[in-house]
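Complex shown without one protein chain; remaining protein chains in place.
In this document, chain identifiers A, B and C correspond to the written order of the chains, with residue numbering beginning at 1 in each.
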Amino acid sequence: MNDAFTPTPDDRFTFGLWTVGNRGRDPFGFETRPALDPVDAVRRLADLGAYGVNFHDDDLVPFGSSPTEREAIVKRFREALDRTGLKVPMATTNLFSHPVFKEGAFTANDPGVRRYAVAKTLDGIDLGCELGARVFVMWGGREGAEAEAAKDTRSALDRYAEAVNLCCSYVRDRGYDLRFAIEPKPNEPRGDLLLPTVGHALAFINELEWPEMVGLNPEFAHETMSGLSFSQAVAQTLWHGKLFHVDLNAQRIGKFDQDLRFGSEGIRDAFYLVKLLEDASWDGMRHFDAHAYRTEDADGVWDFARGCMRTYLILRDKVRRFHADREIHEALAAAQADRLRETTSPGGLGADAIDSLRATAAGTDLAALAGQGYGHERLDQLVTELLLGAR
Amino acid sequence: MNDAFTPTPDDRFTFGLWTVGNRGRDPFGFETRPALDPVDAVRRLADLGAYGVNFHDDDLVPFGSSPTEREAIVKRFREALDRTGLKVPMATTNLFSHPVFKEGAFTANDPGVRRYAVAKTLDGIDLGCELGARVFVMWGGREGAEAEAAKDTRSALDRYAEAVNLCCSYVRDRGYDLRFAIEPKPNEPRGDLLLPTVGHALAFINELEWPEMVGLNPEFAHETMSGLSFSQAVAQTLWHGKLFHVDLNAQRIGKFDQDLRFGSEGIRDAFYLVKLLEDASWDGMRHFDAHAYRTEDADGVWDFARGCMRTYLILRDKVRRFHADREIHEALAAAQADRLRETTSPGGLGADAIDSLRATAAGTDLAALAGQGYGHERLDQLVTELLLGAR
Amino acid sequence: MNDAFTPTPDDRFTFGLWTVGNRGRDPFGFETRPALDPVDAVRRLADLGAYGVNFHDDDLVPFGSSPTEREAIVKRFREALDRTGLKVPMATTNLFSHPVFKEGAFTANDPGVRRYAVAKTLDGIDLGCELGARVFVMWGGREGAEAEAAKDTRSALDRYAEAVNLCCSYVRDRGYDLRFAIEPKPNEPRGDLLLPTVGHALAFINELEWPEMVGLNPEFAHETMSGLSFSQAVAQTLWHGKLFHVDLNAQRIGKFDQDLRFGSEGIRDAFYLVKLLEDASWDGMRHFDAHAYRTEDADGVWDFARGCMRTYLILRDKVRRFHADREIHEALAAAQADRLRETTSPGGLGADAIDSLRATAAGTDLAALAGQGYGHERLDQLVTELLLGAR
Partner (left out) sequence: MNDAFTPTPDDRFTFGLWTVGNRGRDPFGFETRPALDPVDAVRRLADLGAYGVNFHDDDLVPFGSSPTEREAIVKRFREALDRTGLKVPMATTNLFSHPVFKEGAFTANDPGVRRYAVAKTLDGIDLGCELGARVFVMWGGREGAEAEAAKDTRSALDRYAEAVNLCCSYVRDRGYDLRFAIEPKPNEPRGDLLLPTVGHALAFINELEWPEMVGLNPEFAHETMSGLSFSQAVAQTLWHGKLFHVDLNAQRIGKFDQDLRFGSEGIRDAFYLVKLLEDASWDGMRHFDAHAYRTEDADGVWDFARGCMRTYLILRDKVRRFHADREIHEALAAAQADRLRETTSPGGLGADAIDSLRATAAGTDLAALAGQGYGHERLDQLVTELLLGAR
């Protein structure tokens, strides 16, 4: 179907090789789909109107490939990119599949594992930069614990910071134009992961050697697993100037990591996320980190990819309608939404300003303020009807 | 019962007036216990061996009291403190009960509400300092949203920061010896609260005018509501040097805010928290922010208070046993727990050091590293048996 | 706004007196709205197009009213019903607010409390029947435990069954035309409630003396609190022939009981629920057990009530569109949705039929079956676009 919701590269949609290439294996079942050649992924994604494709080192260059094999793979992949115009805006390292990382990677107790993890990441950085990546994602899927006694959190954070610093140092030495984006997740595969939410990762960055080089890659599913508001999390990330990348998908609260098609659950949350990104004129990639249901064959994979992008575009159109809707404007005014931009203390933080604020407050008509209604039911219903296409 | 687990003021246990004074009201039921005179609370807590008592402004001085009434109340309360030796280490403001705060306090859309909230907090600071408080807790129970369209998160964070800055400025002007401790919570009473976890609040502090004056008051129940590890959260707080206060209680994941007796749920989590605080020689207050079940009469309230402290002391004793246990030491060695303190890059962050790390990593015996066991089942079982008193 | 989504009594929408009468109190805040006269509630609901109004005994006749007062109240209320044509399809008893129920009602340990609870329920049945109720809801808000040692679950279920049997016996003796509907809930206000889900209550009914008199009142928010699928729960209830009533609202998983406006969260879940009720031609009441946000004044309450009904009607219209959509039909066929109605064993349960089934299965072309795609991504995307009004 070619309509207003058909994507083009200008929409800056990207997918991971591991997303369209997901073979449907899960903890209780074997693969249901054949492997997908990365070059075919590139071709199909380009056909669908995507802007780019991202990868883990091992997605593109199988673990254990020789330098010659690596070269041949990269050459063939680059040709596919050149042919289609698809970009590689982001790359990352797989520090979670190999058994060597079973106790951690950057924060493994064994220094040998940590060194190997850092070195593998540096190789991944080289590979990403070779193919044009500007963002390097760090997801610490094995950085965590089940047997809490075995892992000292504070030392683990020291080592986590050290590893990130090493990567930053390397990028600076090499002169790469690359920034890092940490991807928080609360649990799975480990019982409790370090940097479990957007907040923890934002705080962590402040202790790094080059904090300006490091931001976040918040993922819809990961924040939602903990029951936190994803759009609020991304808003705080933007507030800190740290939204370097974003992972779009869908998820139900309190469940295993589902990585569902964007918008297939949490329509309202998806809308507010799109609204936030669009209102902020955020210029990063709209990356889908999701995969097709295990019930799907190869065709279903492309239905999945198409659906992610269409839903984003439909929601983006609703953002436009939101701003053009007179009744919604009235309701926002009734809710005094704009007044939140007014400072609380018009005179600033000085002693006089505070005295003045206190004097003003002394005259507060409490009954009047307490009695006013904010019209949130009306406003929220208008948004609901907008989402449902009933206005 | 007077035994090894009978508390003394040296243990630095504190309770809020609102905790032992909780009257058993809940969203579906009326009060089951009579009001408790703060002076009686002071006497009973002192008898039980507590160190101190904390309060919200309105807990001590009922909302709407005249200056004369306030003075009389404070005088009588101070006499009770003097008589018993009980301290007031912490104070806070109630910015959530009065209807005026229904849409927020520091982040209300209406600037009049915000000004009133800040002024009430300044009054609360005066009251707290008058009675000796050194920590002022800020829990933003109404800072959040249900109808997301009505609240711009980024502006709300601006106003939140402004309010905290105003309070810091005031404390500096007055020369008070007082630090602030932000208390995160994910939801309830609002659908989604701002600064929902320890991580979000830690990040927020970095944007303040005087970040050194502001730290955290993590609460066991609040982090647990989101399914996050509380001891890991507190460990990260310590890592940032921001543990200014702590709220101890118990909670089951994914439920309403239960505020149960410390240790009554999550024994293992409680142990690791106590272990962290004791191992870090943290010198702050062990504050219990919990209340007796609604089934209890007045006697049950003191059983509750006694139980909180006893369980802490029992767990503290287990920390001592943990460190003295030879088998646990062996298991920690097998898990290579201590090696996490070794740097990953012995030579630091420079280009040569990184080259050297890479060279070392190139020689990694992957099969050997991947094949080694960490003995976590044994270690964790030893801790379980320690907790169960079976070793 | 008068449009296709303006309700009429034919739509069978009902509200509780406690829903539109909710005053905005919550565990951390006082009431924000004045009390609503039940007679005003009747008038306003009738104006909005509702079919009926439901109540707890204490909602209509304040606890402790004398017989004379009761009579006057009922008379005045009945006049309002007569005037407006509004019906009372359901009634229930409040067995949770008064402190006497703090340890349970039907399952309190103290037999005196249990007797009082049963007697109060019988009075409530009289009141309900007097005003025309045909369904009597039983929500056991205090039947549960925090201190598990104090409550023997099996004895509690004995007593629960006894209490329901007593009520059934009473209804039979009185010749009332009344059925009971048990309302499950997992927790809040108790730590763990008995009959925590639709499933537990369905099973329980089978042990009653007159199981045919007792069915369920599933509530959207309550099943959702546990992360269970509400429409699946209601489908199983229908499968057992036990859907006697339904409580519509909205809720996020793993949070306190929010009782939000229907459809304001979980749009997709709400759609599938409406689809199920409409496809089954279920003839019961569409009851809204929700309340306005605490931010709302009196006007907001009616925005809330209007919104609940409008969203139901919009979703009902989408059900119609779903069935009329050719592409959705194609996708359903690809998913083999209709084939689930075919029996697995065409010959039934006998030995020959089973031999035959086994023989057939022996010839299964596993590779072909395993390889087929079900087109769920396409189907689900079509539903998503239907919900978004994009088809």
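The definition used in the following text is that a residue touches a chain if its C-beta (ideal position, glycine included) is under 8 Å from a C-beta of that chain, and two chains touch if they have at least 3 such contacts.
Everything quoted here is computed from the prediction, not taken from an experiment.
Looking beyond the chains shown, say which of B:52, B:215 or B:254 touches the absent one.
B:254
Out of B:297, B:338 or B:352, point to the residue that touches the absent chain in the complete complex.
B:297
When the complex is taken as a whole, what residues of chain B touch the one chain not shown?
Missing-chain contacts on chain B: residues 5, 32, 227, 252-255, 261, 263-265, 267-268, 292-293, 295-301, 303-304, 306-307, 310-311, 314-315, 318, 370-378, 380-381, 384-385, 387-390.
In the complete complex, the non-displayed chain touches which residues of chain C?
98-100, 102-103, 106-107, 109-116, 118-120, 122, 145-159, 162-163, 165-166, 169-170, 173, 186-187, 192, 194-204, 206-207, 209, 225-229, 231-233, 235-236, 238-240, 254, 268, 272, 276, 322, 328, 332, 335-337, 339-345, 349-351, 354, 357-358, 360-362, 364, 366, 369-372, 374, 376-377, 379-380, 383
In terms of residues, what is the contact footprint of the unshown chain on chain A?
Answer for chain A: residues 24-32, 96-99, 101-103, 141-142, 146-147, 187-189, 191, 227, 252-258, 260, 293-295 touch the chain left out.
Basically, only the chains that are shown with their structure count from here on.
With chain centres set to the mean of the C-alpha atoms, which chain is at the far end from chain B?
So the farthest one, by centre of C-alpha atoms, is C.
Starting from the mean Cα coordinates of chain A and chain B, work out the distance between those two points in Å.
30
Can you pull out the residues of chain B that are in contact with at least two other chains?
98-99, 102-103, 146-147, 187, 227, 254
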